[in-house]
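Certain chains of the assembly are absent from this excerpt, and the rest are unmoved.
Chain IDs A, B and C follow the sequence of writing; residue 1 opens each chain.
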């Protein structure tokens, strides 16, 4: 695919790696905020290729992982209702609520459908005027405009049986929260390129300044990630803290003004709980009063939610970069992708799942008790 | 029956196998991944009293009246019923024929069992039966016995097809997953991920335009060409549900060898790669219906590869990895950039990712 | 949540007052909503996420970035074998 393949060129990757290796002299801890970047790093083994001195910390960048347990429990309760067709991105289906997940709800007769786009859910609503169609609107700033547009269209086209269960989160308040933590180890950020495609970069200079932390906007292909790391370590080694944009081709400084206008119309900023972390002020979006009629939380007054998080799970610490997944005692034993205790073990972008999937070799005890470590890398 | 002493107590089940995670069947139990494997290992094998190998081979092999037979079954529930390049009818014939061929046998006789949902158009059933007949003629197998059941509307989905089949194994041939050995060269017969992407391109709500058509084919002629080079092929497998990754994991587990894949050697057509990028899928987990994986002793690999490339079904055959004495029972890929990653068994079916 | 890929706009039309397009992702064509990229035209590249174009891809910038990578390699070449150094730095054996 054009503009993908070029950024997957192993020859060019070598050159970037060379530069990184040539640059790094001290240990650095860099957080990639976005789960898509975590996926790419581990999928391609990038963390094995960069200098050992550079530690990549996987941030809270998977909206599936950070969706608050209470909201998942609400989603499950709504999806179980016989009149509801519950539409969701595929990622959410295996995320455990307190007692079940959407797969289980589906297996028990709930009409749960995977959609590729929120517009598909709107189409389902038009095709099933007798049913209530609810879309689980999760995501960062990247997914917010599509979801906003879908609510906007539902209002324009007057589709009364459509609603959205909104759990949008915003990246900059999360960065602020992480940096404000007294135990924070993060020294620089790779910012998610597609978040910036929408929002632009105007929210970052303040953070750079406040915390003296370099922030480099990067894309998702291996060369993008490497270039992001390269620019970051250059700053770190030079002792500067600036906002840099390594993803200019898709993330202009102004972002997408049309999308941002719609976001301002459809959503309003709210405090939002992040699973495993807690409430971060101003870190979420909910539907603005104008669109409340399409808010599934209002339409379905679900009560009786008995939310119960695992006591073993340390995903909050994982998400904030305080520990690596395999430092959690449950990792790979009582907690596996098959039977996840925390959301970070569920989504492929979840830090724990990514570790389990691609790093099991090094860090997971074998089921038969043997610990095989191959001489790889 | 109520009288027999139960071997397992399912009501007060407390055995610590992963199965107890879910007290009910979920979609993943049919996905060909971990959940499927566990169902076989922890439920069917103890109940049926089969040997430990049950479920690891594509077909059962036994002797009857002096003949060494391969015997296999598959049920086909693919939706939609018709898709670019084929239909459930083609799959039903080729799928079982291939499972038989993966033991080195020549598939010869098939049975078919239909579960029809009332209200299904007869013309739909007619087209499927036509496709089955045509596929059987191409594959040189005969559909010799069958059964039809009709279920109430809402208790089926138009047409489900089961096929079972038998084939004769030539003397001197012993092909099974357990024979994978360190040093074996792993060959794939052609482009991977094609069938799964063809199906997804017409799946409701996911539709996309592509030239990709299913690769469904009966692989026996290719197997015959390979056996003509050497009877000593260790393992054959058609990487269907769960894709190449799942098949390799099953073989690595069965033989307790390490499988090392070279990612850049994988023959992934650009459209498959791009569709996967769009949907957040990994081509290694996407289904194939006309490809095989072969584990061949290193000394024979070159000749076998040449024979495969000389056959229309193996023109793009290529070496994708080897069996190693490391990370036994695991599959590890060397990435294009020189890193490594574990290629695990999926839990259930792959879901399109959006993040 | 950021799985977005660039594709080439093949055809643009209007559906219920919404600007839609067929976008080609290297032989894979999907219907995409263009409401957020009002100025995009046929043959332009769009960055697409969950069925929506979120940005027009700045092709000039993309090529510049790639050119930078190329140049950087050439500069590096002057400083000897990078892989050997990488192995040394990281303390692990890195195979190309």
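Assume contacts are C-beta pairs under 8 Å (C-beta built on N, C-alpha and C of every residue); 3 or more make two chains touch, one makes a residue touch a chain.
None of these values were measured; they are calculated from a predicted model.
Here the complex as a whole is made of A x2, B x2, C x2, with one representative copy of each chain displayed.
In the analysis below, only the chains that are shown with their structure count from here on.
Taken pairwise by the contact criterion, the protein chains are fully connected, each one touching every other.
Separation between the centroids of chain A and chain B, computed from CA atoms only, is 34 Å.
Between chain B and chain C, the centres computed from C-alpha atoms are 35 Å apart. In this assembly, the C-alpha centroid of chain A lies 20 Å from the C-alpha centroid of chain C.
Touching of two or more other chains is recorded for residues 270, 273-274, 277, 280, 338, 353-355 of chain B. Taken residue by residue, chain C touches two or more other chains at 1-3, 5, 25-26, 49-50, 94-96, whereas all remaining positions touch fewer.
The residues of chain B lying in touch with chain A in their complex are 18, 21-22, 24-28, 34-35, 205-206, 258, 264, 270, 273-274, 277, 279-280, 326-328, 330, 332, 335-342, 344, 347-348, 351-355. In the complex of the two chains, the chain C residues touching chain A come out as 1-8, 16-18, 25-26, 33, 35-38, 45, 47, 49-52, 54-55, 57-59, 61-62, 65-66, 69-70, 72-73, 76, 79, 82-83, 85-86, 89-96.
Residues of chain A touching chain C in their complex: 1-4, 6-7, 11-12, 14-19, 21-22, 24, 34-37, 48-53, 61-64, 89, 116-120, 138-140, 142-143, 145-146, 149, 153, 156-157, 192-195, 197-198, 220, 223, 227, 246, 248-252, 256, 258-259, 262, 349, 375, 377.
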